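Every protein chain of the complex appears in place save one, which is left out.
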Amino acid sequence: ASVQEQNETTTSGDGGADDTTAGDDSGTTTESGPAGTAKAWYRLQNTELEARKAALKQFNDDSKHTVEGSDVSDLKKKTTSAIPAGQGPHLFDWAHDWVGDYYQRGFVTDRSDQLNVDLGTYTDAAAEAVQFEGNVVGLPYAAETVSLVYNEEMVDQPPETVADMKSVMDEHHDPENNTYGLSYPFDPYFVSAWAQSFGGYYFDPENDPMLGLTQSETVKGIQFALDNFKPFMPNDPSYEAQAAPFSEGNAAFAINGPWYLSTLKEKGVDFGVAKLPSPEGGEARPLTGIQMWYFAKAMGEDDADTAAAQSFAEWYTTNEDLLEKAAKNQGSIPVLESLAGSDALPSDVRAFSETVQQGAPMPTHPKMGKVWQPLTDALTKVFNGDAGVEAAMKQAEKTVRENWE
Amino acid sequence: MSLLRSVVRNVKDDAVGLATTPVDTYREARYTAEGVLAGDISPVRPLKSLGLTVGALVVVLALLFPIYWILISALSGSGGSIHSVDGLRLFPEQPSIQPFVWVLGDLIVPSYRIGLAIPFTESALVFDTPQITFLDASAYGVDNPSGFKMFFWNSLTVAIPTVILSMCLVVPGAYALSRRKFVGRRKILFGYVLLTQVGGGLGIALLIGLYTVFVQVGLNDSKLALSVYYAATAVPFNTWLLKTYMDGIPVSYEEAAVVDGAPAWRVVVEVILPLSKAGLATVFIFTFLTGWTEFVVAQTLLGTENYTLPVGLFSLVSEYSVPWARFSAFALTFASPIMLVYLFAQRYIEGGLSFSGMEG
Amino acid sequence: MATVTLDDLRKEYTNGQIVAVEDIDLDVDDGEFVTVVGPSGCGKSTTLRMIAGLERPTSGRIAIGGEDVTDVHARKRDVAMVFQNYALYPHKTVDQNMAFGLRMSTDLSKDERRETVRETAEMMGIEDLLDKKPDELSGGQKQRVALGRAIVRDPDVFLFDEPLSNLDAKLRTTMRTEIQRLQNELETTSVYVTHDQEEAMTMGDRIVILDGGELQQTGVPKEVYDDPANEFVGGFIGSPSMNFLTVRVEDDGATTRLVGEDGFDYELTDERLRDAVGGRDRVRIGIRPEDVSVSGPGRNAVETTVEVIEPVGSDNYLHLGVGEDFIARVASDVEPEQGESIHVAFDASDLHFFDADDGESLLYETERSAAPTV
Amino acid sequence: MATVTLDDLRKEYTNGQIVAVEDIDLDVDDGEFVTVVGPSGCGKSTTLRMIAGLERPTSGRIAIGGEDVTDVHARKRDVAMVFQNYALYPHKTVDQNMAFGLRMSTDLSKDERRETVRETAEMMGIEDLLDKKPDELSGGQKQRVALGRAIVRDPDVFLFDEPLSNLDAKLRTTMRTEIQRLQNELETTSVYVTHDQEEAMTMGDRIVILDGGELQQTGVPKEVYDDPANEFVGGFIGSPSMNFLTVRVEDDGATTRLVGEDGFDYELTDERLRDAVGGRDRVRIGIRPEDVSVSGPGRNAVETTVEVIEPVGSDNYLHLGVGEDFIARVASDVEPEQGESIHVAFDASDLHFFDADDGESLLYETERSAAPTV
């Protein structure tokens, strides 16, 4: 109860007028059965949090059900400890990369048989992402990926190719005077666009071998990223350090995701978003994430609370109004088929959307979970010049295989 | 109660002392200056003092530079960051206290309506208390202030029971260990000394076990349970600390009281405890700090609505970005009460930590 | 007011390895002021603390007012104690310090307590200090408050453990008189421990001398001074100390001569004395400095040199070349040169004789039996 | 060895609010042993610490061996100091304690240091203690080590700050003699601070009396005792204290009578004394207890009652009903009853006269000019 009170006191009721008109096509009212109360967990930035609270309020106002949302600070730890202990939520909001692992560990529930929405309502990639071995364990509402962001004061025209981009970066890169060519966190997720652009891959359960770290294409891609981007970046590969120069207007380009935009707006940087430039002989192919509402273990029973949770998830992922607003305000990339490529979307989102089209969804296979850390270590080493790409990837692959055992 | 009163008095003295320091300093400076002018005092000495003071100040400031740096980013408006590309800056470019306002949010005591029914009549007196505004966040362009006040309340409701509980556990134990001889006394003391140190960082290692136990007993997400846990972890070190302190209190006070006819518990209440003021203050601060700053266990055990300040602070950090200005402002606001308390308790803590009982 | 009786009292520490007090018997009369004196570590404090109930005797019994209190807890004994370092509660005002005992051991109301405290404070001349904390008091004032705290309770017995030893010489004299005055007024049975023999002598109705946990002698001060039971008591009581010499006894039937080093040669004529030393080869003789006088040469006069002359204003102390550190106290106008050779004489009646081995007085027993005092 | 000269030495604390030492002038000769005495807080320690270099004078100069050392740091002055609480380094053995000063202030090799320490230790009779830590020593042993530590450095000047006040009476006397013996042997200039006038009197070649930061009198002990410069000195030196009475001066030209309360009536005949009190209404007279004798009734004999009789063994102190606490020291065989009425008499030559207002001696100046001593 205290959550609700708190929601009421802290959401200052902005845009209340919009809310009432928006709830028209939600299927919730038509449902029968008793009213339930569901818990939903998420981990959001401050800017997104307001919208989320507003959405919850809107749903709770319009529906007989109640959904209580909490912003949980370490969602992974929290879910893995609380769900098996029977203390977990009904729904939680995260990118789709946990799907396989969590399904195998019994943290999430398949509700494909009870769904009231057709998965065809979402883009194919999104619909694919929420399933594991044919089980639907949640509903998608947005995509995320990294794309090219440029400072309009320095760059007139977003470059089409990496070669073009390089010359612009070169022009602006001058660390002595605190300007840089590029702001680019150097980790597996961010680098995946290049690692996969020449046909390489990190991990693909349908490929042979599943682990593609040492494939020559992958190595080539990473080497490419290293050669072309590192010289124009600050020395620290971590997100924080990389994000800073561009957001202060001191870098020509950034490669980053939609979540970055709010910071940029806050700081008043004049920016534009474009598709990732293409490397010679390839196409940037970043890993994409699908943000989704997971059906947690608590939804295993068909009671009113589960109904509440499901109806919220369905309402949230299909409500065009809501999603459009999210796109406008938070740069969220819709995966609802009806909105996906729509011209109604702001240009940034359209650009991200295009990148998403080029990209490949992150694997949902549980084994993927054990790939990230060794790969991150390898990339750090490579970035720091402590090892060649080939050697580092070999080492990483070895560690991954050990972990799998 | 007299303990409380004496603490209040001491705090007052300290405050007065603090306030009169400039006056005293001025007086001293004048005396020295006169002495120097009259040729009685060699000018080398005051200069040496000045030099040493400045040197000390430099060291202190160097140590505190990270804090200052945080402060700058907190004052740089919402865009502040400790990752500033623009080189070393000693002052914020566009100082703004907005992040602090965001942390605090509105400080408004709303107006209440108080009705007083007048007996034997139908009528009632109705008062409207005025609305008192200390800080109106919206005036600074802050619409969605942080949950600081709630976190603060949670922290307080965790830290205070922690302090009370640990005092209840520590004080009798320390007294008995310091003053009485009984079976197993040495073993317990030895164990405490040992665990004082082993216990310090077991937090993480024990998290799994702890969480399991809490969950199974259904005590997770309970602030009180967390307090009990903190109090438990505080027992060895603080018992030991207080025991060492009590060892330094001459036995003759106790004997005087006994000869005066005081029963054991009154000896403790009327003599030992008031004389252990410094030790108690130290234990107080330490246990309070445990409850106030602990992060890992609190984050594991507590649900959102019960987040304490450190967890609340860390929930500002999202997967990809740290809102430095707010983060810093939050942290500094968080630390300020402790600084104040320490400033006044310093005397006691320095006395309470002297381990006088350890010598010889 | 009550008597205090110690009966074979014994205290051992560390499982009997240290015997702090060894089988002491003592009767203190009602209203008597007994001083206990002895060198450091002789067990004075331990004895006192057993009377107070702060230590439990290993064996033996303690009775206060005729009632056996050996197993009675300290707080149930109606005694008050004044400690060496005052033990005033530093966090309480003088008023609260004094009222504490009343609060604990009586049923007096707050007002009655205040009244009692005020009266006592007036008696002690500390009524102006009632609101101060011990820290703000001078040594003498603290001592007064500590006394007041004991007096205000009007106990059966007062116990003092070297209450004046932290004061400077002048103040000590003043406080000494003050305690005596109070004791005269209140007539409370008191046991007063000190290591200062002068204090013990001047203050006590009776004086108890301890050494190594054992009782050496009890008696009226003058008696103890004039007739010490053994060499220890003789040397301990009196300042400057009694001079001691080991001498050979040369008895040729008619006369008895005492022959020592440094040309000491003394002929005993008194029969009683001759009897006392009779049949022994060697005895220790003791002679008090004030009984040594500078004389001309003559029979029994000893010739010696003045090694050091110490003027103390009222008198001069002459350190003489007889035995080890032999002192004569002479009037301040007797001023021999350092190194000068002089003759000193002393009266046979002022001589004390002790067994050369165990130090027991050779005269004490006979005199005791002749004129028993206590 | 060296002289010590204090020239207008002054020390203020808390920005001049407290004047601890007020313009003291003093010359200590080479090899002289000077004792500084005065009540607590009179500035003794402060003076000594200024000589040591531990405090810096507010104004004035200090010279050691003729050399101005006012601005020389303590560790560069060749002085050794013995502290009240011994100040032995608790973590060092006796050996190391004694060798520390040598290590710091000389260039001796390790072996030489060991040798020097051993020699001194033998001289002090502490050679068996060299391997012990201070904690394991008794008070007297600690004191010996502290002395040894000072002596081993063979400094120009020894400074002692109440070195014996933590010892018990007996030990104090022994150590006192020991220090004197050492000083005689070493002949090092020494300044010795104490609050015990007896110590000051017996030990000092010369005695310096301070009060309230001001120098009251300097002189050979006996001289100071016999001829105090003012009432303070008269009262401070000597035990029991000098008795004081305020009397009216009734001069009818032929005779001068001093009339006080309690039937005190004394006729002055000596011209010198009559001159001294001449022209005054009231004077304070001082008379030492040992100068008061019990007599029969007669001219100038004062009749009074015995209030308390205090036996100290060698003597009896009679507290008489004249003025406040008037004491007569009489032989121990003079034993009037308490409350008995007796006559006491004193010689006019033993009387001291002081100004009733400022306490200055009325005889001092005249005698000074007649026979200057220092």
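Order as written gives the chain letters A, B, C and D; numbering starts at 1 within each chain.
Criterion: contacts are C-beta pairs under 8 Å (C-beta built on N, C-alpha and C of every residue); 3 or more make two chains touch, one makes a residue touch a chain.
What we mean here is this: contacts and distances are computed from a predicted model.
Of the candidates "Sarcosine oxidase beta subunit", "Inner-membrane translocator", "Molybdate/tungstate import ATP-binding protein WtpC" or "Carbohydrate ABC transporter permease", the chain left out of this view carries the UniProt protein name "Carbohydrate ABC transporter permease".
By the touch rule given at the top, the unshown chain touches A, B, D in the complete complex. Touching the missing chain, out of B:15, B:33 or B:57, is residue B:57.
Of A:51, A:85, A:117 or A:304, it is A:85 that touches the chain left out of the display. The chain that is not drawn here is touched, among residues D:80, D:175 or D:229, by D:80.
Residues of chain A in contact with the chain left out of this view: 77, 80-81, 83-86, 105-106, 175, 178, 234-238, 240-242, 244-245, 369-370, 373, 377, 380-381, 383-384, 386, 403.
Even with one chain removed from view, chain B keeps its contact list with that chain: residues 21, 25, 48-49, 52-53, 55-57, 59-60, 63-64, 66-67, 69-70, 82-88, 165, 168-170, 172-173, 175-186, 188-190, 193-202, 204-206, 208-210, 212-213, 215-217, 228-229, 231-233, 235-237, 239, 244, 247, 263-266, 289, 292-295, 309-310, 313-314, 317, 322, 327-328, 331, 334-336, 338-339, 342-343, 346, 349-359. What chain D contributes to its contact with the hidden chain is residues 49, 52-54, 73-77, 79-81, 83, 85, 87, 89-92, 100-101, 104-105, 149, 153, 159.
In this section, only the chains that are shown with their structure count from here on.
A complete list of chain pairs in contact reads A-B, B-C, B-D, C-D. Those residues of chain C that touch chain B in the complex are listed here as 49, 52-54, 74-76, 79-81, 83-85, 87-92, 100-101, 104-105, 149, 153.
Remark: chain D residues 15-16, 56, 58-59, 71, 135 touch chain B in the complex. Residues 78-79, 81, 83-87, 143-144, 147, 150, 211-212, 215-216, 220-221, 299-300, 303-305, 307, 311, 314-316, 318-323, 326 of chain B are the ones that touch chain A when the two sit in their complex.
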